[in-house]
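A single protein chain has been omitted; all remaining protein chains appear in their positions.
When the chains are written out, they are named A and B in that same order, and each has its own residue count from 1.
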Amino acid sequence: MIDEMTSILEVDNLVKYFPIRKGILGRVVGYVRAVDGVSFSIRENETFSLVGESGSGKTTIARCVLGLLKPTSGKIFFMGKDVTRLSKEEAKWYRRNVQAVFQNPFLSLNPRMKVEDIVAEPLKVHYKDMPKEEVKKHVYELLEKVGLTADLAKRSPYDLSGGQAQRVAIARAVILKPKLIVLDEPTSALDVSVQAQILNLLVDLKNELKLSYLMISHDLSVVRYISDWVAVMYLGKIVELAPTEELFEKPLHPYTQALLSSVPEPDPYLMRKKKRIVLRGEPPSAVNPPPGCRLHPRCPYATEVCGKIEPKLVEYERDHWVACHLYARK
Amino acid sequence: MIALEDLKTTFRLIRRNPVSLTGLVIVLAFFAVGVTAPYILPYPEDAWGEVYHLEKRFLPPSLEHPFGTDEMGRDVFSRVLLGARFSLIIAVGVVGLALLIGIPVGLIAGYLGGRIGTALMRVTDMFLAFPPLLLAIALAATLGRGLTNTIIALAISWWPWYARLVYVQVNSIKSLPYVDAAKIVGLSPLAIMFKHVLPNALTPVTVQAALDMGSAILEAAGLSFLGVGVKPPTPEWGLLVTEGWTSINVAWWISLFPGLAILVTVLGFNLLADALREASDPRLRRILLVSGRV
Partner (left out) sequence: MAEKPLVVENLTIHYYTLHGIVKAVRNVSFEVHRGESLCLVGESGSGKSTIGLSVLGALPSNARVVSGRVLIEGTNILELDEENLESIRGRKVSIIFQDPAASFNPLFTIGQVLSDIVKYKLGIDDKEEAKRVVLKALSEVGLPDPERIFNSYPHELSGGMLQRAAIAVALVTRPSVLVADEPTTMLDVTLQAQILDLLQSLRQKLGLSMLFITHNLGVAAIVCDRVAVMYAGSIVEYGPTDKILLSPKHPYTKKLIECVPRSSIRAGRLKYIPGSLPDLRRDYPGCIFAPRCDEVLEECTRVKPKLVEVEPGHAVACHRVLRAKG
C-alpha cells in the first residue's frame, strides 16, 4: 500500500489469536482476536505509528515484529526476507537490525547490571571478538550522544531518573546501528518536560542514523509530533491509514474523529470550540467482536449495513485509506 | 547474589537492630567454631569419642570440665565444640545440596514452561505432598545411618521447596521487559536464564536458605535422636542429646548443653533470616529506617 520498493518492513495480513483455555486439560474454548488481518509497510528513514486504545492490538503487532510472539497467520518481511522463517544466521542479522525501546525504562533494564554493561551487552553478543577497550569506547561515545554524562556509566538503573533510564534503553537499542526500532509507548511513563527531551532525542537519532521507527502509542499528540505515517487501530484492525498531516487535518473514520476530538489540550479556547464526537459505552471484548464493522454498536453514524457487512480498508484518496461504509460509494 | 549495595544496606539495618545483630553474631560465632573446632579442643580424644575414662564418669560441670562429663567419662564441652563442626557440615551440606537440585529444576521449569516445565513441577509437587520430616525419616532409615546419608535424606526432602520458590520467581521475572529486551538484543536462552533471570530470582532464596540452615541442624538432630541419623560416637548435637537422655536423672548436663547449643544456633539463623527478609522488602526497609531514626 505504500511504495514497496523502498519499504523496509512489510506486514502482510497479520493475524494473531490467543487461545483461551479452560479446565485441567487446557481445552481451547475460544480465541482473543488480538490482531485480525493487518497490513502495512514502513519506508526507510520514516516513522510509522500505530495508534489505538488498550485492546486494539497495537502492542501485539509490535511483539510479532520483534519475534517475541509467533503470528497465527500472515507474513512479516524485513528488507524482503520473511522474518517468521529465518535461518540461524539470518536471525542474528535480524536481531542486529531490529531493536526496541519499551514504555517503562526501569522494568526494561536489568536492576542488577550497571549502565555501561547494559549498553555494551548487544556488542558483546554480536561482536564477540571486539576488544574490551573498543567496546568501552563505543559505549561511552554513545552515552554522550544520548545525553548522559560518563559518571552515570557505573550506576545501577535504580539510581537513575526516569528520563536518564530511558536514555540508557535508547542507547542499548541504537548501539548496533539497527535499521528499525520498535518504540512501544516510549514516553508514556515520563513527565512532560522529560518526554519532550526524549522525543527530540529520538528525532535526532532518526535523522543522524537513518533509522526507521515503528511507534506504538495511545497518545495522539506525541504521534503527531513524531510520525510520518499513522494507522489507527480498533479491535485488532486498522480502520484508517494516512500520512500524518492528512490524518490529523482530515480524519475520515468516525473512530479517528472521536479519538481526535477527545484529546485534551492545554488550550481552553480550543477545548470549548472543539466539536466533541462521543462514542457510546466502551470497547467490546476481542473474544466476540461485533459482526460487520466492529465500531458499529458505538458509532454515532452507524446504519443498517454497518452491522452486517465488514467494511474493507480502501484508498479513499491518494495514500489515505479508510475502512468505513460512509466512504464506500465513491 | 545480592548486590554489594544491598549488602551494605542490609548490614546497616542489622546493626541498628540489636535483635538482628544478636542473630548475626551467633551465626558468625557458629561458623567460626565450626571451622576451627578440631584445633581448639581441650580434650581432642574425648571429643572424637575414641576413649573411655572409667574414673571420670558423670562428673558435674567444673572448671576442668565446664559442661561436665558423660557416662564414658568424656568431656562434654569438647564434644559440643566439635559438634558445631558436624552441625555446620550438615547445615551447609543439606542446604547446598537442596539448592543444587532445587534451583536448576525451578529455573528450567519456570523459564521453559511447556511440557518439560509441567513435568518437572509435577514431580516437585509429588515430593511436596509428603510431610518433609516423615520423608526424611523414611529415607534416612532406608539409606542407613551416617553423616552423608543424613545430609542426602534431608536434602531430598527439601529441594522441592526451593524448586517451587525459584519457579514462582522465574515465572514472574521472565515476562518483564528487560528479559524481552535481552531476547531482542539476541542473547541465547541460556545466557538470558543465567544473566538476567536467575540473579534476580535469588533474593528470596537467600532468605529461605538462611532460615533453612537452622532447620537443617534441628532436623538432623531430630533424626539422630530417633536413631536414624548420624552414627555414634560422632559428636553430633542431636546424638549428644540422645546419649544423655538415658541418664538425665543422674547427669542433666549431658543433654542440656548440646540441647542449648542447638537452641541458640537455630535461634541465631532465624533472627538473621528475619533481618534479611526485612532488608529485602523495600517497604519494610523504609519503615524500619524511619522508626530507627524518629
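To be clear about the criterion, a contact is a pair of C-beta atoms (placed from the backbone, for glycine too) under 8 Å apart; a residue touches a chain by one contact, two chains touch by 3 or more.
What you see is a predicted model; the values in this text were computed from it and never measured.
Novice: Of the residues A:A62, A:V101, A:I238 or A:A258, I need the one that contacts the missing chain.
Specialist: Missing-chain contact among the listed residues: A:A258.
Novice: Can you tell me which of A:D12, A:E53, A:D117 or A:D319 touches the chain that was removed from the display?
Specialist: A:E53
Novice: Which one touches the absent chain: A:V83, A:V222 or A:A323?
Specialist: A:V222
Novice: Taking the full complex into account, what residues of subunit A touch the chain not shown?
Specialist: Residues of subunit A in contact with the hidden chain: 53-54, 161-163, 191-197, 199-200, 203, 218, 220-225, 244-245, 248, 258-271, 276, 278-279, 281-283.
We adopt the following convention: only the chains that are shown with their structure count from here on.
Novice: Would you mind pulling out the distance in Å between where the CA atoms of subunit A average out and where those of subunit B do?
Specialist: 50
Novice: Subunit A touches which residues of subunit B in the complex?
Specialist: Interface residues on the subunit B side: 1, 3, 5, 176-178, 180-187, 191, 195-196, 199-200.
Novice: Which subunit A residues qualify as touching subunit B in the complex?
Specialist: 66-68, 91-92, 95-96, 98-100, 102-104, 107-112, 121-122, 125-126, 156, 169, 172
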